[in-house]
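Sharing a structure, written as structure tokens. Questions coming.
All protein chains but one are shown in place.
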Amino acid sequence: MALGVYLLCCITSLACAVLLLRGYQQSGVRLLLWSGLCFVGLALNNILLVVDTHIITSTDLSIVRSVPALVGISLLLYGLIWEAE
Amino acid sequence: MADGELSDAIRRFIRDRVHSVEQLEVLLLLAGSAPQEWDAARVSQKLYTQPESAATRLADLHTHGLLTTGSAPGLYRYAAPTPAMDEVVRGLGVAYKERKDAVIREIFSRPLDNLRTFADAFRIRRED
Partner (left out) sequence: MSGLLNEYVSGALTMGYLVAGLFFLRFWKKTQDRLFAFFALAFWMLAGQRLALAVTTQTSEGNLFLYGVRLLAFILILVAIIDKNRQRPKP
């Protein structure tokens, strides 16, 4: 059950990343690059969540798995502030 | 037009091709004086703008297919791609004289390009 939840989060963020990066490739609008990278970070965060809870259960990876999300959201904010208009 | 509403064709034209009031004024200047040819220096004199910025507007309008290059490099002439488009530009010229505020409001309410590109990135199938 939990695994399914994590996997769906993962697939959704990957889909967003792919669509946004594809859009960036076609339009060259950098807002799409930053937000695409943000979703790459969120996808990584979700993948690490699965690893942490289902594969490497012995050590707590909560910081390691939050870092991609934090980097991702920082890139998104950079894009939203500098490239949105 | 009498009730202050711009026609759908004019609104669509503004949304797709008009990025600024200055660009609109350049377009209307060339459209109103066709088939006269203009370069950036004369446009900037006439409209009291910077020559560099007038050159950018002319190049922009040229990429949008509303101007053709003239008899010498740097010269442009108004040339709407279709008679229907020409009619919209004429209508826009009249609207800009009579309902300047409505036209300017329409230009500024134009959704930002980058945001539209962002939203459109999520279309999985492309129409074009």
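Before moving on, here are some points about what is shown:
By letter and in written order, the chains are A and B; residue numbering begins at 1 in each of them.
Everything that follows uses one rule, which is that a residue touches a chain if its C-beta (ideal position, glycine included) is under 8 Å from a C-beta of that chain, and two chains touch if they have at least 3 such contacts.
In this text the structure is predicted, and so the values were computed from the model without any measurement.
Contact between subunit B and the absent chain runs through residues 12, 111-112, 115-116, 118-119, 122-125, 127.
By the touch criterion stated above, the residues of subunit A touching the omitted chain are 1-2, 5-6, 8-9, 12-13, 15-16, 19, 60, 62-63, 66-67, 69-70, 73-74, 76-77, 80, 84.
The working rule: only the chains that are shown with their structure count from here on.
Those residues of subunit A whose C-beta lies close enough to touch subunit B in the complex are 16, 19-20, 22-24, 27, 29, 31-32, 35, 83-85. Across the interface of their complex, subunit A is touched by residues 112-115, 117-118, 120-122, 124 of subunit B.
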